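Just one protein chain is left out here, and the rest sit where they should.
Naming follows writing order (A and B), and every chain is counted from residue 1.
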Amino acid sequence: MRKTLPGFFYTDAAHFRREVAHFFFTKWVCAGRSDEISNRGDYFLRDVLGESLIVVRNQDGGVSAMFNVCRHRGTRICESPCGTFPGSIQCSYHAWTYDLRGRLIGAPHMDDVPGFDREDYPLKQVACELWDGHIFLNAGMARPEGQPLQQAGVKAGLQVGPPPLRAQLGQLVERFRPWRMEELRVGHRAVYDVHANWKLIIQNYNECLHCPVLHPLLNQMHHYLGADNAPSESTFCGGTMGFKEGVETLSIDGKRRRNYLPGLGVAERSVVSYFSIYPNLLLTLHPDYMMTVTLWPKAPDRTELLAEWHFHPDEIARPGFVMQDAIDFWDVTNREDWHISELSQAGISSRAYEPGPYSSRELLLWDFDQVVLRELGEDRSP
Amino acid sequence: MRKTLPGFFYTDAAHFRREVAHFFFTKWVCAGRSDEISNRGDYFLRDVLGESLIVVRNQDGGVSAMFNVCRHRGTRICESPCGTFPGSIQCSYHAWTYDLRGRLIGAPHMDDVPGFDREDYPLKQVACELWDGHIFLNAGMARPEGQPLQQAGVKAGLQVGPPPLRAQLGQLVERFRPWRMEELRVGHRAVYDVHANWKLIIQNYNECLHCPVLHPLLNQMHHYLGADNAPSESTFCGGTMGFKEGVETLSIDGKRRRNYLPGLGVAERSVVSYFSIYPNLLLTLHPDYMMTVTLWPKAPDRTELLAEWHFHPDEIARPGFVMQDAIDFWDVTNREDWHISELSQAGISSRAYEPGPYSSRELLLWDFDQVVLRELGEDRSP
Partner (left out) sequence: MRKTLPGFFYTDAAHFRREVAHFFFTKWVCAGRSDEISNRGDYFLRDVLGESLIVVRNQDGGVSAMFNVCRHRGTRICESPCGTFPGSIQCSYHAWTYDLRGRLIGAPHMDDVPGFDREDYPLKQVACELWDGHIFLNAGMARPEGQPLQQAGVKAGLQVGPPPLRAQLGQLVERFRPWRMEELRVGHRAVYDVHANWKLIIQNYNECLHCPVLHPLLNQMHHYLGADNAPSESTFCGGTMGFKEGVETLSIDGKRRRNYLPGLGVAERSVVSYFSIYPNLLLTLHPDYMMTVTLWPKAPDRTELLAEWHFHPDEIARPGFVMQDAIDFWDVTNREDWHISELSQAGISSRAYEPGPYSSRELLLWDFDQVVLRELGEDRSP
């Protein structure tokens, strides 16, 4: 019988540190969208488990990411969660100054220090790749906790980086081409502070067996047993669900108030795609809009969720454009999901908890559990 | 010379976990009163050191208790602190349903899981016994921390339980018969969040040497050196105190505004009984009412106290019934006690603290200390 994971996977602080160090510092993590930083110098900060990272549109038009830590005395350079740098990045303590790719270009009163070379002190880099408008980061920090970060020097020209993002995305790159996600623009953003382990959010997302009991609204839209799951991979899982009679999209009443996304064929217009791209992107693609939820673990029992609704710019520009129907639908449904996940966290924390049996409608959860076990080297079978 | 316990008994987190695991998970703990759940399906939740327990009037008219953890995916089932179940207990995630004794009676989409048998997945049971209207629970969890709870299966018909409640109560059962406590009904409830170790609350309760300095009001009612203590037992200690001239009960002015409890003789009408029933019930019996305080440790330096005032239903029904005089008396006195206990906690936490000498008026405290040492196997004398 397939059963849920032992409780310590959800509650133990040491396990949590080990798990998130693996999933959030050796895998590609979705940090947000390229259209948030359209112009040179535009940036936003992202907090990955206490690490403040700067994501910036650099001088060459690309996106760069770096640790928000001055190389002089370690000061956090940037405080505002988003904004625009004036061509360079300056620390407000002693005026060390970096270009938009992180190279040190000014360091007052350091020239008379023997052996000092600016090229040795760039802002520490974070690998950064884009997929159809999604920005992914890889902080590449697979190293013993508490040890200084070893990175190949920019000076030496070496760059030992992570495997390419495409290896993590696999067939999804091809699968989601029709949605032309890179064209979409964010319309609304909501932040949720959820008192549940990050894996419970993913597990909740991966089954609809709970829909009849938990989601009166969503259950009007889909047949809860009607999922068509793709074969699970080691880096993602998911599938599609068709609509009930008369439903055209997920909105407060099932009505569609925006044109179909331009690249979609008939088949794609009649389903919603639900994919969990490990470790932190829940990608929900509707016929007329995209919802993304990114997961930001804060503690074994706490995860910050950043939900965004993205629309086609042609629709946004159209007179009478509305999005509240889609926002409200998911805000209601998300809150139901987050709340039951919090109750799961509370129950699993009990000493009375022991792994319970999965039904045949919860196989994606089992698949995800096995990924976690394998990645952490804990898949020893008897 | 008899001295107080070493500081770590009051401040150390590991010691606290060990101590409360012993006293609150192998002993009978007073959870409340039977009249709180009079009708079938009535329930209240009790939080024992983070464990949420359901205490419910079951289908047979008795009281059952069980862990608030669904056996499917570990969800906490019940959120409201009290209420009434509609004949069964249903988890709101995937609709697993239990009867009022905790047996699994419904589990959607589990029938096709090979090897699954509903009888294997009852809510985990907590032993439950009553004494004159007091509900006692025994979670019977004497096991290594972090290990899954091993319980005799309901299916196998085995039930290895704790020793009977009477063994813990001893002669108190006979001693308190005249008060007919089972007839009393709760009139008022107050919750206090006290920043002191649970044992300091018990120690404070067990001596009146502090009354002249700390309790101007209480000191008008009793002769502070006038306690008549019963011989201490390993499961409780206590005694009686007579009234000063002109005092009839403990109320804001010493006047009695309710009839004597019906079963009391002349001797019982002239004293207040103060008994600490380890680990968590302070039972104070007056000629005309009962006060209970139950202790709920939250941390080495934090205890939640639930105080209740109980009266005879004949009095409650009488026109002109009042209870504020008794509530106010004890609210004032309790707050004085909780505050000085907090100052004790603060001082004992200092590195300057070392065990200090008990006077001959503090012998019950020494008795309790010895119980703690013996129970934890730390009574090694030189």
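Just so it is clear, contacts are C-beta pairs under 8 Å (C-beta built on N, C-alpha and C of every residue); 3 or more make two chains touch, one makes a residue touch a chain.
Note that the coordinates shown come from a computational prediction; the quantities given were computed from them, not determined experimentally.
Engineer: Among B:Gly87, B:Pro262 or B:Gly347, single out the residue that touches the unshown chain.
Structural biologist: Per the contact definition at the top, the residue touching the missing chain is B:Gly347.
Engineer: In the complete assembly, which of B:Gln171, B:Gln220 or B:Ser359 touches the absent chain?
Structural biologist: Of all options in B:Gln171, B:Gln220 or B:Ser359, contact with the hidden chain holds for B:Ser359.
Engineer: For chain B, which residues reach the chain that was dropped from this view?
Structural biologist: Against the left-out chain, chain B lists 1, 4, 7-8, 209-210, 212-214, 340, 343-344, 346-354, 356-361.
Engineer: Going by the touch rule given at the top, which residues of chain A touch the chain that is not shown?
Structural biologist: Listed in rising order, the touching residues are 50-52, 67-77, 79, 92-95, 108-110, 112-116, 121, 124, 141, 145-146, 148-149.
One rule holds in what follows: only the chains that are shown with their structure count from here on.
Engineer: Round to the nearest whole Å and give the separation of the Cα centres of chain A and chain B.
Structural biologist: 47
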